[in-house]
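Then we have subunit A:
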Amino acid sequence: MSFAFYLIAALTVAGGLAAVLLKNTVHCALALTVAFAGLAFLFLQLDAQFAGFAQILVYIGAVAILVVFAILLTRGSETPKDGGIFSRTWLAGLAVAAAVFAMLGWAVLQSAPGLPGATPEPTVTVGDIGVALMGRYVLPLEIVALLLTAALIGAVIVAMHEKEGGK
Partner candidate 1 sequence: MFETADQIFVLLKHWLVGLLPMALQPVAGVVVSVAAIVCFFPALFALTTVFERKGLGRIQNRIGPNRTGPFGILQPVADGIKSLTKEDIVPLSADGAVHFLAPLVLVVTVFMGFAVLPMGRNMVLADMDAGLLFYFAIGASTELSVFMAGWSSRNKYSLMGAMRAVAQMISYEVALLLSSVAVVMISGSLSLTKIVEAQNHYSYGLPHWYIFTPWGLAGFVMYAIATTAETNRSPFDLPEGESELVAGYHTEYSGFKFALFFLGEYLAMFSISGLGTTLFLGGWSAPFSFLTWVPSWFWFFSKLMMSIFVFIWLRGTLPRLRQDQLMNFAWKFVLPMCLLNLLVAGLWRFMGDGWLRWVICSAILVAAYVGLGWEEMRRMHIGARSYRYAE
Partner candidate 2 sequence: MLGEGILKGLAETAKNFAGSFVSAERMTTVQYPEERIAPVEAARVFPFLVYDGADWEAGMRCVACQICEKECPPKCIYIEKSKDKKPDALGKPQFYPAKFDIDVSVCMSCQICVEVCPFEAIKMDNEFELATDDRFGGLLQDRKQLAKSNEYYHTIHPTEAAEVDARLAAEKTKAAADAAAKAARPPAQAATPAPAQKPAGGGE
């Protein structure tokens, strides 16, 4: 395990924590981008260049901006006046999350000795990914394309202004 891994992992986790803990929602969104960027770097560490760049392009370039826009459109950056930022049942939620982490961590650590160690770097080019997408995975690709189109249209319709008469 290299130093870079620990650094990036710490950055990612810190970004994730900040994203769910900070008071100001815009700060949360910005912290989220830090977490996304950290994940992208982890992907690069794992020699998944294409996935890493796709992560930056989609998550930082699109999703984060979308989140920010949604926050501004809903004036969500103003912290609620009544009560805190956490829901009334926050304790239960935290307990569930802690339990899930404990279980996952236990499972990973249990199986850790049996996990494969360092393997040679896979030689996968973008060309290979393209060929795979157009070959073996062409059906999922088409389905995802359809899904994206449907989601695009759906999101537009959902967020579109309601007509005056429609109310």
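The definition used in the following text is that contacts are C-beta pairs under 8 Å (C-beta built on N, C-alpha and C of every residue); 3 or more make two chains touch, one makes a residue touch a chain; residues count from 1.
Picked so that all candidates are chains of the complex that A comes from, given by their letters.
The structure presented is a predicted model; accordingly, all values stated were derived computationally and were not measured.
**Student:** In this complex, work out which of 1 or 2 touches subunit A.
**Tutor:** In this complex, the candidate that touches subunit A is number 1.
**Student:** Can you list the subunit A residues touching candidate 1 in their complex?
**Tutor:** Interface residues on subunit A, with respect to candidate 1: 24, 26-27, 30, 33, 37, 49-50, 53-54, 56-57, 60-62, 64-65, 68-69, 72, 125-127.
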